[in-house]
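Missing here is one protein chain; the remaining ones are kept as they sit in the complex.
Chain lettering (A and B) follows the sequence in which the chains are written, and residue indices restart at 1 in each chain.
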Amino acid sequence: MMSGKIKARLAELGVELPEAMAPAANYVPFVTLGNIVYVSGQVSSGSDGLIVGKLGADMDMLQGAAAARSCAINLLSQVQAACGGDLDRLVRVVKLTGFVNSTGNFTDQPKVVNGASDFLVEALGEVGHHSRSAVSAASLPFGVAVEIEGIFQIR
Amino acid sequence: MMSGKIKARLAELGVELPEAMAPAANYVPFVTLGNIVYVSGQVSSGSDGLIVGKLGADMDMLQGAAAARSCAINLLSQVQAACGGDLDRLVRVVKLTGFVNSTGNFTDQPKVVNGASDFLVEALGEVGHHSRSAVSAASLPFGVAVEIEGIFQIR
Partner (left out) sequence: MMSGKIKARLAELGVELPEAMAPAANYVPFVTLGNIVYVSGQVSSGSDGLIVGKLGADMDMLQGAAAARSCAINLLSQVQAACGGDLDRLVRVVKLTGFVNSTGNFTDQPKVVNGASDFLVEALGEVGHHSRSAVSAASLPFGVAVEIEGIFQIR
């Protein structure tokens, strides 16, 4: 069996998973229960640090979708850690809940969270097809644009 | 064993489940993991289309509860699809998370989400008793009044 399949696919997409982020407080980044991994909410961030902004105010859709994509990358980093480094143990992205930092009249949360969903399907194929909710949050930690938590099935 | 019990009960209540809605983006409406079905957030909608509005601004409690009820109906449509059409395979509504589009000073989220909870108990009896959270969202996709996601146990 070929190993590192998902890692290779990520490299094709130009994505190198960052070091799994430490939680911002007294909790853990993931808990594994049997073959289910519950990953803590991952905030939008990239190599330049946190991605902050509020949709409907100071951030446009493309920036928002990029922020959501970064959350998905951070989620995969945590899943990789939960899998002891071998992301090929990921069986299915089960569920994402996406919170979009937005004003009260911004209504395109789905398009923003698509930044995460599209990336996961592009990178993982069938494995990446997930159930999802996308809602607005009045505000998010540190002013980040997007926070996404996830449930993952591993082997 | 009588089949179509739940379907018959829904008919008594005058409810015909609509076609399961397609997701608004690149994800799937539900993921089944063993005997657990995770259903994507369902937005309020009826035969006339999306039910939009903001509690505390342009929508009253009764309208909000009706919107929440429509989310519950949409959730059941997805569960029916997850059960290959046989809703009698539903064992338990495990958990709902209800997001209510509301202003910052509206505090009756539970009464709104009751529109969903009351319907599920009315339609499903014991099977419909679920755990729940009800919170406000600053905004919701397409301006809908309510979005509810759910976890269901099936056989």
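A few comments on the model shown:
Just so it is clear, a contact is a pair of C-beta atoms (placed from the backbone, for glycine too) under 8 Å apart; a residue touches a chain by one contact, two chains touch by 3 or more.
This is a predicted model, so every value here is computed, not measured.
Of the listed positions B:Gly4, B:Gly85 or B:Gly104, the one in contact with the omitted chain in the full complex is B:Gly104. Counting the whole complex, the residues of chain B in touch with the unshown chain are 36, 56, 92, 94-97, 102-111, 113-114, 117-118, 121, 129-138, 151, 153.
Looking at chain A, the residues touching the absent chain are 23-31, 33, 38-41, 54, 97, 99, 103-104, 136-143, 147, 149.
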